[in-house]
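Apart from one protein chain that is not included, each protein chain of the complex appears where it belongs.
Letters A, B and C mark the chains in the order given here, with residues in each chain numbered from 1 onward.
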Amino acid sequence: MIISMKLHSTPSEIEEVCQRIRDFNYKIHTIEGEERVVIAAIGVGDTTACLESLEAMPQVERAVRISAPYKFVSREFKKEKTAIRVNGCEVGGSEFVVMAGPCSVENEKQIMESAYAVAEAGAKVLRGGAFKPRTSPYDFQGMEVDGLKLLRKAKEATGLAIVTEVMSDRDVELVAEYADILQIGARNMQNFALLKRLGAAGKPVMLKRGLSSTIKELLMSAEYIVAHGNKDVMLCERGIRTFETITRNTCDIVAVPVLQELTHLPVVLDPSHATGKRNLVPALSRAAVAIGADALIVETHPCPEKAISDGAQSLHLPTFRQMMSDLVPYLELWKQSRLAETPVAV
Amino acid sequence: MIISMKLHSTPSEIEEVCQRIRDFNYKIHTIEGEERVVIAAIGVGDTTACLESLEAMPQVERAVRISAPYKFVSREFKKEKTAIRVNGCEVGGSEFVVMAGPCSVENEKQIMESAYAVAEAGAKVLRGGAFKPRTSPYDFQGMEVDGLKLLRKAKEATGLAIVTEVMSDRDVELVAEYADILQIGARNMQNFALLKRLGAAGKPVMLKRGLSSTIKELLMSAEYIVAHGNKDVMLCERGIRTFETITRNTCDIVAVPVLQELTHLPVVLDPSHATGKRNLVPALSRAAVAIGADALIVETHPCPEKAISDGAQSLHLPTFRQMMSDLVPYLELWKQSRLAETPVAV
Amino acid sequence: MIISMKLHSTPSEIEEVCQRIRDFNYKIHTIEGEERVVIAAIGVGDTTACLESLEAMPQVERAVRISAPYKFVSREFKKEKTAIRVNGCEVGGSEFVVMAGPCSVENEKQIMESAYAVAEAGAKVLRGGAFKPRTSPYDFQGMEVDGLKLLRKAKEATGLAIVTEVMSDRDVELVAEYADILQIGARNMQNFALLKRLGAAGKPVMLKRGLSSTIKELLMSAEYIVAHGNKDVMLCERGIRTFETITRNTCDIVAVPVLQELTHLPVVLDPSHATGKRNLVPALSRAAVAIGADALIVETHPCPEKAISDGAQSLHLPTFRQMMSDLVPYLELWKQSRLAETPVAV
Partner (left out) sequence: MIISMKLHSTPSEIEEVCQRIRDFNYKIHTIEGEERVVIAAIGVGDTTACLESLEAMPQVERAVRISAPYKFVSREFKKEKTAIRVNGCEVGGSEFVVMAGPCSVENEKQIMESAYAVAEAGAKVLRGGAFKPRTSPYDFQGMEVDGLKLLRKAKEATGLAIVTEVMSDRDVELVAEYADILQIGARNMQNFALLKRLGAAGKPVMLKRGLSSTIKELLMSAEYIVAHGNKDVMLCERGIRTFETITRNTCDIVAVPVLQELTHLPVVLDPSHATGKRNLVPALSRAAVAIGADALIVETHPCPEKAISDGAQSLHLPTFRQMMSDLVPYLELWKQSRLAETPVAV
């Protein structure tokens, strides 16, 4: 930690700060500048508590953390990329993975038709919501357990893995029975009760970045899950809220290489929520492959015009098939650059 | 709803849109502009589903809702302000209410000392967290049930009502046993599983605005609670995230009169989280009274420098006492203007 | 400056950084932490250039400035508040100043009627735009010199001072001939060519905060003007851009006390642009007085429904009169607290 004192602090005010730092078991280096005194605190301890305590002192101008507040998810802790095995494929490994399917599970016909089509086009994972977070209490809230059962049926028929959302710590066990990947929605990225429970879920988790969360906050939420016992976490960039309103969100595509530098966890990109408009999905998917994401999660629907939710951003199944075929040369380049990658040296 | 067609839409494309609207049981008015056709859909129905369906059609340029998506919380539904009775006082009534106390319940001495001091200074409600949402899994997570018991003890000793946070739908019943007001934190504003469960909590709720949520989204979350059976909801402006970093958040103080125009629910302002710095709390508290908030919730601590959390924004108890005394003339003016208020005509 | 090295930097990499710092004439303190080396650079020099140079080195993790990058505008440079004399009144002095008038000067009748009315209600300064920054090239761009002449006429008739906008360094001299205060609009806060020219304008400047600018950036722009020779700068909080759309902007009211702590310059609040809706202006004006602003700038119009610009946020003249009268008890409290103010000790 670096603690910068207010101008004209007295020696006794400075000593009071030093003593507080020592109480937290850090060592001290005092630096006398032309204008003000700066204190460096070195060691290992409860940094957050110490920082809060120091910032509460009137003579302290600013107290900042130097080292990252997360540990298990960092590249410094683990150099090799984490590849997460999901039903026979690997997210974060040597193959690019595409997840696809409707926003919500609506009925058997819709989900089965979706599953067959996306499997045939090359997807390895089927998405579909059974529990739906909706802004309005009057909107469709999902088929719940019946939806989970339909997803299982689709898995049995097609061999696809299943990714589906869990919204409450109360439902983690239930959803984990049916799903291969537990999805945590953007609005629950800091639902800490839920994050803790995921530690014991026994299934991989896909954690979506919050609407206005920073990359560091996303990593801290992943750290919650790992620290509570589940190391199979993939991160998902799905667009953040900005002033732009033409698109539903703004895709922070550079978060992909930034995350890959900071963490060993795989990074998924969701071009559907990131744009909110189906005609933008293929172009953004190309860019996601080119920038080196590990996977895509894409909304598709047999008839988007009749979808209960997210119709405007869902691809028609033939368009999805076309997109998958157009991605092929980009996936070739992706593979070459993955192979060429020298072991990370951060 | 107003649906604006793309330029050069053909008559059959337009008719297809009209038919879709009729399928949702709305009546249609078609308006032929110089450049494009605009369709007005009139009636009562599942507006969200209809809008999503229309936006998914390629010939539709834009589909917008005209009427508000919330109902029970609106001034149009209920003209008179809602006053919520809490342990002998009223939030939203003819008296300004001050809630105060530490960020976290830390131990018996700390919470009892806080309770006596804030009661003596004029607060009617004691705040104190037993379940703490923390960005890092390594930070103090709260005393949980033991904290709740200490809050009950403080209530018995001082007569103060208790406001404390609940973080999971799993804990609603437990916390409702001890608390007079259930606080929902900013990060849980759209934890819909939790909002639904609050409908049956049997205790008033204080719902904090999310870090980057709009006023409309805050009202939609309140609508969740009311629609599920609990009409005693107070809203809390606690600052939103902006690019400014000198303060912890940016207080959207104008949200107070805006909310009072749109809803009958009481509005609380939290000057501690809104600023993050204790020296700014008294000035913002004055402004909150002047602009017509119904209540304040303020962080105090017997020794902020040793607080486990939020020390930098917690007032020392003597400063809180001074602030309460400095507020007196502003509270006089508040009362006069509250009395002078003509019944709302929106 | 504090420079934090990447993990596992070699001694020669560290020495290379130290040498770079010495080349900029700073002294060095090296701190060896458990995990990484941190370097403190002490002294006076070209900090920006040095920081940029260090951040360009691959072995540097982060380089941060400790001291503020502005000087003349800081409270550390000048403890006493700056009071700016304008045509017989003082902004930043012992009297609260109200500036009022229309968005644009439209014609003689409109500006004269406005001037008489706001003067009678107690305003000391007349606002009115002759050069108008408009988002669209097809909107009214202002009466330019003819508008300036009408403002002069209004000044001669009423004794009010004049505040009006200047949009280009090319027009500074011209506008300075007519205006008592040169207004710099939010979109020009970082028009550095204009800021430099204001240094020699010979008239006070009111600098509005940019739409998404931080407080520090506002102070840096003020520093430009002062460093180029004009020390009479007042700062104006006029709302910032956030995700909220019900109001035109979001008023960062806490910027008022924050600025008063960081700078000696007076702070004006613009409740009209901050809200965009006239019915919110009186409440925000009360709050601005309560929080301790030095002045208000308010849009009024003889007939807002026919205003060429900003009609929705302009007060009818009788409403303005009523607001001024309702402010009286708040202004009394303002005065008491201004008198009670102990000399600042930051």
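Just so it is clear, a contact is a pair of C-beta atoms (placed from the backbone, for glycine too) under 8 Å apart; a residue touches a chain by one contact, two chains touch by 3 or more.
Values in this document were obtained by computation on a predicted structure and should not be read as measured data.
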Response to the item:
For the full complex, contacts between the hidden chain and the displayed ones involve A, B, C
Discussion item. If I consider the whole complex, including the chain that's not displayed, which of A:Val86, A:Ile240 or A:Met324 touches that chain?
Written reply: A:Ile240
Discussion item. For a quick check of understanding: of A:Arg134, A:Lys153 or A:Arg286, which residue touches the chain that isn't displayed?
Written reply: A:Arg286
Worksheet, complete the sentence: Omitted-chain footprint on chain B covers residues 2, 4, 6-7, 29, 31-36, 38, 40, 42-44, 62, 64, 66-67, 76, 241, 243, 346
Worksheet item: In terms of residues, what is the contact footprint of the unshown chain on chain A?
Response: 212-216, 240, 242-247, 250-258, 261, 274-275, 279-280, 283-284, 286-292, 329-330, 333
Worksheet entry | Those residues of chain C which, in the complete complex, touch the missing chain | 20, 46, 48-49, 52-53, 55-57, 69-70, 133-141, 167-171, 187-188, 190-196, 211-212, 217, 220, 223-224, 227-228, 241, 278, 304-312, 314
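The rule is short, and it goes like this: only the chains that are shown with their structure count from here on.
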Practice prompt. Name the most central chain, where centre means the mean of Cα atoms.
Written response: B
Worksheet item: How big is the gap, in whole Å, between where the Cα atoms of chain A centre and where those of chain C centre?
Response: 39
Item to complete: Could you put a whole-Å number on the gap between the CA centroids of chain B and chain C?
Response: 31
Response to the item:
Each of the following residues of chain C touches two or more other chains, namely 243
